[in-house]
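The complex appears here minus one protein chain, its other protein chains still in place.
We just call them A and B in the order they show up, numbering each chain from 1.
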Amino acid sequence: MVAPETVGAQSLLPAPFRVASVRRETHDTWTLALEPEDGAELPAFAPGQFAMLYAFGAGEVPISVSAIGDGTLVHTIRSVGAVTGRLCALREGDTIGVRGPYGTAWPLATAAGRDVVVVAGGIGLAPLRPVVHELVAHPERYGRVTILYGGRTPDELLYRDELSVWGAHVTVDAAGPDWRGRVGLVTKLLPVIAGDPAGAIAMMCGPDVMMHFTALALTDRGFAPDAVWVSLERSMKCAVGHCGHCQLGPLFVCKDGPVVRHDAVAALTAVREL
Amino acid sequence: MQTIAELLTDVPALAALSPEHRDTIAGCARNRVFRDGEEVMRAGEPADTFHVIREGAVALETFVPQGGPVIVETLHDGELLGWSWLVPPYRVAFDCRAVGTTHTFEFDGACLRGKCDADPALGYDLLKLVAGVMLERLQGTRLRLLDVYGRTTGGRA
Partner (left out) sequence: MAYVARVEARVLDVDGLDALIAALRDRGWEVVGPTVRSQSIVYDAVASVGDLPRGWGDEQEGGAFRLVRRDDGALFGHNVGHDSLKRFLFPPRVPVWHATAGGPVERTEEQPRYAFLGVRSCDLHAVAIQDRVFMGDRYVEPDYAARREDAFFVAVNCGQAGGTCFCVSMGTGPRAESGYDLALTELIDDRGHRFLVEVGSERGADVLAALPSGMAGEVDVAMAREASDNAAASMGRELDTTDIRDLLMGNLAHARWDDVAERCLSCTNCTLVCPTCFCHTVEDRTDLAGQEAERERVWDSCFSLDHSYIHGGSVRGSGRSRYRQWMTHKLATWIDQFGTSGCVGCGRCITWCPVAIDITEEAAAIRATDMRHADDR
């Protein structure tokens, strides 16, 4: 009999966590900070990894960690279905089930000493935020850092109070007349990237269409094919490579991803409905 | 003090033009400055000018009844604003206003149309240049049409 641990990747049991704080980001997106109940140890998540978050009686969803540190796990969740709807309705003090960390992490070690470009689209900024925090907190470890972020409208931008602190370049698909920022596709931001792209590294997350065209634009600009990293998304039920749902060709996105090198999956993501 | 012709050599959007053609269009250009919020072009008016933004930003806006004004695109340093001067009926499509103090090179489109008719080589060069801008803007617009950040992730029933 395999003994379960209280929380950890080996276990299939969600561990009870307490919602420490809730912040509403947009009309359909909330950020929850979670801390373990019973003084249990916080599992160590790396940027890019995800947890399976459990809403009592409703189900589980895979959500990337959107901030790490200060004793809490932070996840930004968009309400798009039955389970995420329940998670987004949680309030401070409520209990939530957590298991993880799962999956591969953003290649920060590989980025050391190099120019780094972060390109995020929509909710895709959430899995990249821990990377941005690291880049902004330790600029001495990296070369030039450029943060590019595309959202739907100004109201749907995440982490608005942080964007200017990061020096992020932001654009939206459409805006009302009071918006004084950019309106246009996120790829239009690429010209702000300074320096020689040949040695730079790019990390991207967003809708598939956005990542596809941004990857093309990055390589057109001179980024090396093996220097572009993406975070994939697939249906996940178990998060441990057993249920078969998250497959993309031979890859199990839950354990071979979600963070992968773009050129390693480009041939797979190019096939429709694979 | 640099001439407009000299300043135009630094504009990436015009880099494809030959020096001769760049000098030609410089002859139809003048400097403009727009205050924050000032109208650069108005929807419906004759399209006789186009701009290259030197510094600042211009918002292209339309009005959706019951929705209000919507900015459909913003253009920034070095970008070309306006191509309706090239295509009949030569009518401006969107309201364009400056966001922040904005400096542009304004080109006399009507004058340039005449020069292009007289010198097809110039016309071909300008058309290629504008076609490139249109391609980028159209692809960008089509992709935004998918509304990938929306709840349906871009699919359409």
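Keep in mind that, in the parts below, contacts are C-beta pairs under 8 Å (C-beta built on N, C-alpha and C of every residue); 3 or more make two chains touch, one makes a residue touch a chain.
A quick note: this is a predicted structure, and the numbers were derived from the prediction, not measured.
**Q** Tell me which of A:114, A:144, A:237 or A:261 is the one touching the absent chain.
**A** A:237
**Q** Touching the hidden chain in the complete assembly: which of A:22, A:46 or A:80 does that?
**A** A:80
**Q** Out of A:44, A:109 or A:271, which is the one that touches the chain we can't see?
**A** Touching the chain that is not displayed is residue A:271.
**Q** Just the residue numbers, please: which parts of chain A touch the chain that's not shown?
**A** Within chain A, the residues that touch the unshown chain are 1-2, 4, 9-10, 12-16, 54, 56-60, 78, 80-81, 84, 97, 233-235, 237-238, 240-245, 247, 249-250, 252, 255, 271-274.
As a working rule, only the chains that are shown with their structure count from here on.
**Q** Let me have the rounded angstrom distance from the C-alpha centre of chain A over to the C-alpha centre of chain B, please.
**A** Here the centre of chain B sits 36 Å away from the centre of chain A.
**Q** Note which residues of chain B are touching chain A in the complex, please.
**A** 57, 59-61, 68-74, 76, 99-100, 136, 139-141, 143-144, 146-151, 153-154
**Q** Going by the contact rule set out above, which residues of chain A touch chain B in the complex?
**A** Contacts found on chain A: 28, 80, 121-123, 150-152, 156, 171, 173-177, 179-185, 187-188, 206-210, 213.
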